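Contents: one structure, followed by commentary.
With one protein chain withheld, the remaining protein chains of the complex are depicted in position.
Let's turn to subunit A:
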Amino acid sequence: MRITQSMFLRNTMQRLFNSRKILLDTQDRIATQKKIKQPSDNPVGFSRVQRLHESLRQNEVFLKNIEESEGWLENSSNLLEQVYQTIVDARIEATKGTDAVTTTELRASLAEQLRGIMDEIVATLNSTYLGKNVFGGTITKSATPFELNDLDVTYHGDDQFIKRRISKQVNISINVPGNQIMDTGIFDTLKETITALENDDVDALKAAIENMRQSEKKFLNINTVYGSKIDNLQLIKNRVTRTNENFQKFISQEEDAVLEEEVIKLKSEEIAYQAALQSTSQIMELNLMNYL
C-alpha cells in the first residue's frame, strides 16, 4: 500500500487527538472528583445515582420528621408520667381519709389538698409544646383542651390524631387525644373522692378510691402504650440513619472518582501520549530528502 503524506498526517492527528481527549477526560474526573456528571456520561449509572439521591433526600425528610416527633413524644410522655405520679399521690393522700382515726377536719383538708392536685393535673394536661396543645387532639390552638369548673372537667379538644410520616409506608400518630384521658375516668373518680371526703362519707370514699385505682391503671396503660412508641421510633430512626449511610456509600461508589485509580490512569495515558508525540516527531523527520 502506498502510504502518503496525507494518510500519515490524518492518522497521526487522529491518534494524538484521541490521546488528548482521554487525558482531558481523566483530568476532568480528577478535578471534579466525579465519574458521572451528566446523563450522557453513563445513562444507567446516572439514573441509579439520581434514584439514590432522591431516596436519600426523602429519607432525610423522614429523619427530620422522626427527630421532631421524638421531641413531641418525649415531652408528652414526661407530662403523662407527671400526671400519673400526681394521681398516685392523690390516691395515697385520699387513702389517709379512710383511716378510722381521721377526723372530719382532716378529711376537709385532704379534700382541699386534692382540689389543688386536680388543678395541677388539669394545668399539666393543658400544657403546650411549641405553642400547641399537647392533649387537644388536632385542636391545637383555638381552645384550651381541659376546662375545670368546680369539680367538673370538660374536654374541648377532639379525638383526632396528629400524624407524622416516618417512612414511605408508615404514618405514626404522635399525640394522645384528650378524650382518651377523659375515658380513663380520672377526673370523675377524683371528683367522687373529693365529694366523699367533703361529705365525710368513709364508705363512699373507699369505693371512690377503688375506682381511682381502676382509672389509674387505665391511665398507666395509655402511658405504656405511648412510651413504647418512643422505643419504636428509636429503632426506626436507627434504621433510617443506617440506610442513609448506605445510600451515601452507594452514591459515592457510583459517582465519585477513585483518585488513586484516576491518577494511575492519568500517568499511563500521559506516557502513551508522550510516546505518541515522540515517535511522531521522529518519524516526521524521516524522509528521502535527508539522504539526497
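In this text, a residue touches a chain if its C-beta (ideal position, glycine included) is under 8 Å from a C-beta of that chain, and two chains touch if they have at least 3 such contacts; residues count from 1.
Quick note on the criterion: contacts and distances are computed from a predicted model.
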Item checked: From "ABC transporter permease", "NADH-quinone oxidoreductase subunit N", "Flagellar hook-associated protein 1" or "Succinate dehydrogenase cytochrome b556 subunit", the hidden chain's UniProt protein name -> "Flagellar hook-associated protein 1"
Check: Which one touches the absent chain: A:73, A:139 or A:197?
Finding: A:139
Margin query: Using the touch definition from the top, which of A:20, A:163 or A:217 touches the missing chain?
Written below: A:163
Item checked: Residue ranges of subunit A at the interface with the undisplayed chain -> 1-7, 9-11, 14, 34, 37-44, 46-47, 50-51, 53-54, 57-58, 61, 65, 68, 131-133, 136-142, 158, 160, 162-165, 168, 171, 287-289, 292
